[in-house]
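Below is the structure I would like to discuss, written out as structure tokens.
The complex is shown incomplete by one protein chain, all other protein chains being positioned as in the whole.
Here the chain labels run A and B in written order, and each chain numbers its own residues starting at 1.
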Amino acid sequence: MNTTGDARILEVDDLVVRYPVARGLVGTLARRPKQQVHAVEGVSFTLRRGEMLALVGESGCGKTTTAQAVLRLVDADAGTITLQGQDISKTPRGQLRGLRRRVQIIYQDPYESLDPRFTVRRTVEEPMKIHKIGGDESERRERVAAALARVGLEPPDLFLERYPHELSGGQRQRVVVAASLVLEPELLVADEPVSMLDVSVRAGVLELFDALRRSGLAILMITHDLSTAAHYADRIAVMYLGRIVEEGPAKEVVNDPQHPYTKALMSVIPDADPRKRRTAQILSGETPNPVTVPPGCRFHPRCPLVASGRALEVGMEERCRGEDLGLAEVLPGHFAACHLAAPAQVSGA
Amino acid sequence: MSETILSVEDLHVWFDLPRGGVLHAVQGVSLSVDRGERFGLVGESGCGKTTTILAMMGLLPPNATVSGRVLLEGEDVLAEGERSARPHRWVDISMIFQGAMNALNPVQTVGAQILEPMELHGYATGVDARERAGTLLELVGIGRDRLDRFPHEFSGGMRQRAAIAMALACEPKVILADEPTTALDVMVQAQILGLLERLSEELGLTVILVTHDLPLVAHVCHRAAVMYGGILAEVGPMDALYHDPRHPYTRMLFSAVPDPTGESEVISIPGAPPRLDRPIPGCPFEPRCDRAFEPCSSVRPRQISLTDGREASCHLNDPALTEAS
Partner (left out) sequence: MSVADMETKLPAAEATPARRGTVRSVLRERPSAIVGLAVVVFFILVAIFGPMLSPYGVHEKIGTPFTPPSLSHPLGLDDAGIDMVTLLMQGARVSLVVGFAASLIAILIGALVGVTAGYFGGKSDVALMRVTDYFLVVPDLVLMIVIASIWGQKLIYIIIVIGALLWTGTARVLRAQVKSIRERVYVRRSLALGGSNGHTIVQHVLPQVSPLIVANAVLLIAVAIFDETALAYLGLGDPTAISWGKLIKNASEAAAVSAGAWWAIVPPGLCVATVILACTLIGQALEDALNPRLKASYLAARGFRIRRLREDEP
């Protein structure tokens, strides 16, 4: 999947999002220092037309906050977000309506995404009414039908007057996508779009996203499931504690991971084939909370390379403990933020 | 390893629906689990797997009707309903409920919650019970010093471990785990699964793992049963289920799961699970099956034994029928 000219839809540059942690009365009185949740600490990526980027990570890594910042549902503390060349990170709140047309979000929970009192038709029509587009009644009706057909809910007439409780999870998710498509967005953000659907249904909905991608839509997919990302995304960005620690072509990231965190994740993902059992690298403990970020490489306290002494062997341990770092190109188009992964410094890693 | 500890014989469960009608949630399921085995019960929503394990503990609501037998070490747990089921609960067979880690009592210390079943069943009291509770916490990988902490002081993974400790309070022989890792990150999931594996090996615990996550079961369990529409589609060793499935649903389910390398094709299964409030004459999977043939829509397939402990409910395994078509 290569760039088609300069078809860059989304450029995120050095995004920072922090939340203050409530101190409570005691904390305020005792003058405890104000703490912050470092949800996103300098994230940069690019998304092109017809490309799907998967933001992958465990809870607390900042992937959802990143998506919310892109949608301006949350305000960034620093960094820029550019949508088709236009800086949207500074647009005042009151002028965001235009943005809301161009970027759409699909939420994780299809059972709560639809207003139970709205028919399918009303749900899909609502965006058009909000933005006052789509022409008159009959034109809107046609658009609704076309959107439903596009998401695989055919014949549309069968679904128009249904209520959400009459639809399955997969169908509801498709309705949400249809409602997003009527606005003809440039970018679709999908937050765990299939994790609440039955396994047998997931592939169908993901296929839909794939079809939309091929028709030119740029898709940012948030997921914790590396396998799904490997199948459907063009590129994967692995996040840990507010940073992207690895980014590259999807299949490459899963088959040849360059960052020890990604390697550990890949090793613990169960394979359905019982014959394929890898040695699991189970990291000790759990992801530290994003309030207190470790110094140096933020992964070093749990890093198998540090724990096993490998980092010491190659003389990198001090840097791992003390020197924070960003992404570096380790292979063509494949980036990792690891002192031991830079090709120039490691001998026979 | 080949001694049967739990066996389910022709289990049926019906639920009375509030607006009349009956939901036939479990339709004649039979399976047997060996002592010390890790057994998976896999299926998607509405297939009846949770109802099946609830029946194993006799934890069914008043609007449920049950038929069939659940033999725990030879004794029929369901023989007299609540009366016969209750004595076994927690002492012989216990359960980690779905979302257990979020269902811990927020105003009781974790230690107290582990203690409670011990004292309730007369298993241990006072200092002795506390000592045991501490040991259990250590067993599941939490320090003994955490006994007097409250659940909100624990992370999600630790709370799930605490739930496991609670389930082990009275040294049961069988543990039923309902989606034990669903809401957990993949790394924590690996830790919990590793814990369950270790416990089953070290303590000889029989674990029945209920989940919709096929790769998880493939990773942890020796054998598994695949359920669909209230029936048992197939039972067998994990390897056989993956490499030589005898029910189209098993095969299609595996194909619907993306593999971690991103290589093989992922295929969804069109259609939706059947409604169980109406009788289904033939095979419940028939409308979605890619190999359905003549008898499938009218004749219900029986659960048939195949070679070496494998069973399947599919006409394709019946040579008489396949030859005739």
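Operating definition for what follows: a contact is a pair of C-beta atoms (placed from the backbone, for glycine too) under 8 Å apart; a residue touches a chain by one contact, two chains touch by 3 or more.
Note that this is a predicted model, so its numbers are computed, not measured.
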(message) Among A:E126, A:D256 or A:D324, exactly one should touch the missing chain; which is it?
(response) A:E126
(message) One chain isn't shown here. Among A:R121, A:R174, A:H224 or A:R302, which residue touches it?
(response) A:H224
(message) Suppose we count only contacts with the excluded chain; which residues of chain B make the list?
(response) 10, 12, 14, 17, 19, 23, 27-28, 45-46, 54, 58-68, 78-82, 98-99, 102, 156, 179, 182-185, 188, 212, 273-277, 279, 300
(message) Counting contacts across the full complex, list the positions on chain A that touch the omitted chain.
(response) 58-60, 63-64, 71, 73, 96-97, 99-101, 104-105, 107-109, 111-117, 126-127, 130-131, 163-167, 169, 176, 179, 183, 191-192, 195-196, 224
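Just so we're on the same page, only the chains that are shown with their structure count from here on.
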(request) Express in whole angstrom the distance between the two chain centres, defined as the mean CA positions of chain A and chain B. (result) 32
(request) Provide the residue numbers of chain B that touch chain A in the complex, in ascending order. (result) 44-45, 155-158, 185-191, 193-194, 212-216, 218-220, 238-239, 242-243, 252-254, 256-263, 266-270, 272-273
(request) Flag every residue of chain A that touches chain B in the complex, lowest number first. (result) 58-59, 168, 170, 198-207, 224-228, 230-231, 250-251, 254-255, 264-266, 268-275, 277, 280, 282-283, 286-287
